[in-house]
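One protein chain omitted, others in place.
By written order: A and B. Residues from 1 in each chain.
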Amino acid sequence: MTLTMFTLNAFYGLALAMNMFIIASGLNLIFGVLRVINFAHGMFYMFGAYITFTVAKSWGAPFFVGVLAAAVALGLIAFAIERLLLRHLYDKEHLMQLLFTFALVLLMSDAAKMIWGTDQYSVGYPPGLGGAISLGFVAIPQYQLFLCAVGPLIAIAMWLLVDRTRWGRVVRAATQDREMLAALGVNVPMVYAAVFTIGSALAGVGGALAAPRIALVPGMDATIINECFIIVIIGGLGNLWGSFLGALAFGLVVQFGTVLAPDWQDVLPYLLMLVVLLIRPWGLLGRPETN
Amino acid sequence: MPQRRHLVASAIVVLLLALLPLAGSRYAVDLTTEVLIYALFALSLNVIIGFTGNISFGHAAYFAIGGYACTILLTTYNWPLAASLPAAVVLAGLVAAVVGYFCVRLTQIYFAMLTLAFAMLVWGVAFKWKAVTGGDDGFTGIKLPAMLAHHVGYFYFTLAVVAVGVAALWVICHSAFGLTLVAIRENAVRAGFIGVDTRRMRWAAFTVAGTFGGLAGALFGMYHRGMYIENAYWTESANVLIMVLLGGIYSFVGPIFGAAALHLLQTFTNQYTPYWPTVLGLILLVIVLALPDGLIGLAARVKARRGRT
Partner (left out) sequence: MTDMLSISGLWKSFAGFVATRDVSFDLKAGELHAVIGPNGAGKTTFFNLITGHLRPDKGAVSFEGRDLVGLPPQKIVRLGIARSFQRINIYPRLTVFENVQVALIAHEGQQWNLFRPGRSLHREGTAELLELVGLAAEGAETAGELSYGKQKQLELAIALASQPRLLLLDEPTAGMSPQETGETIASVRDIVKARGLTLLFTEHDMAVVFGIAERISVLHHGEIIASGDPDAVRNDAEVRRVYLGEHGLGEQGHG
């Protein structure tokens, strides 16, 4: 592999990693606080991409209006789901929550088919980000560079929100002891609703930002949800920087793996997770489970 | 003794099923064959879920291994059925033992994700090992013994194998081993401190589940005259998981009803509307919000209410 190819692939890998991080960090946040494994997260991602298509392509609005629309729409949908249905399930077994999110997947997949049909769509690069920046020996596509910048910004924003604000302290405390928080007068249900909303909006943003990179087809949610789980598990469940690391490992392994061993592309993420779990059963930055 | 009652009831069910081909409907016979296979598949998965309390996201792996191994041995290697079926089942069990060895070191979501990872490796092998498995074209052109080539013959074969398989699982699940597994599901720490090596027990349960999953897969491969990589994909694992949860994990027979209900519903729904996912989604919502113990739990509650009034 030449230096040019290596650099180019590294940037593509990083861009993929950051795009995946944005989505996975939402899944991770929701799991960390609500302890709910949200299978519908991939569906939220797909809706984010499709909404961006509708707003930016069909209605002709600027791309970033589409991104914003995706975030707001997914946030609203998630808020409604949490308030109307999900909140009744926190005290039930994990299996029930799992089935519930699986039901969401099924319902939303049919809803997507009714709204957008089964055609394949694409969303072009936003103006100003469609070109490439030359580093002399290699030209890096601007959109990939843009993703490489957005990912860390979102990571830092989430870290500040969760680690540096009063609200974040409440959220972290909610993962430890719900009853205690309620006794202290914190509106725990609203904290949960907010976390589910923010986490799902991140899936929407992730889907919106992915739209220019990929083809929009029914079923695009399925691979993403598995890959998000892989990232979150590799990093250590509930750990923000773990997800960041997991996404980096995922992006680079998949990108370089696809170039070097194209036949094994689909299996590589699972292989990565397998290796990590066999060496560090609780993920790179995760802590052992306690009873 | 409730056991004798169960025995009589099961004998009647098998007998009634055996009479089914007399009705003359090929459609009914084929559909029932499919349900029987899925019932065994779902029961095998419940050995992990209902009896050890862990969720496996990768049970399709053993189904696929059983199916591929049996059909490949029959067709490529011309083994007789009496050799290829047991060999396929043993192979599925062996792979489950190897995979299980690593998976049972973890619990909860980590366990589930590791089972998924291994299952996707199996899928990858089926996909890439084209020379043996046919890759994404599938492995087709299965040679079946003449006796099984007819749909009624295959139905009786399936009925016999599934009956023996379910009986074997029943004995295992109600044995001292099975009761101890339930104790592990209920409280692993306590089970450890009555002298039970919980990890080894869960490993054994995983292997048992894989073995019987392999048996179901072998029946499936021969029935469909082929295996396809989709049979190893995680969606197949999700499907059987829903069957188990739909039927109810805390009862031995629950998954059988879950498998029957899901498969029949899917088949009928598909005749009228392309929106099977919506139907299933609504069913799941009802289960989750109204029937947390699955169909069997619902039946038990109806019975209890009748008993009271």
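Just so we're on the same page, a residue touches a chain if its C-beta (ideal position, glycine included) is under 8 Å from a C-beta of that chain, and two chains touch if they have at least 3 such contacts.
The structure presented is a predicted model; accordingly, all values stated were derived computationally and were not measured.
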Neighbouring shown chains of the undisplayed chain, as defined at the top: B
Touching the left-out chain: which of B:Pro80, B:Pro145 or B:Gly192? B:Gly192
Would you indicate which residue among B:Leu31, B:Leu148 or B:Ile172 is in contact with the undisplayed chain? B:Ile172
Considering the complete complex, of B:Ala18, B:Leu31, B:Ile142 or B:Val182, the missing chain is touched by B:Val182
What residue numbers in chain B mark contact with the hidden partner chain? 3, 171-172, 174-180, 182-183, 186-187, 189-198, 201, 204, 250
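Quick note on the criterion: only the chains that are shown with their structure count from here on.
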Quick check: how many Å separate the C-alpha centres of chain A and chain B? 32
Chain A-touching residues of chain B, taken from the complex the two chains share: 55, 102, 105-110, 113-114, 116-118, 120-121, 123-124, 127-128, 188-189, 234-235, 238, 242, 245, 249, 275, 277-278, 280-285, 287-289, 292
Quick one: in the complex, what on chain A touches chain B? 37, 85, 88-89, 92-100, 102-107, 109-110, 222, 226, 229-230, 233, 237, 263-264, 266-267, 270-271, 273-274, 277-278, 281-282, 289, 291
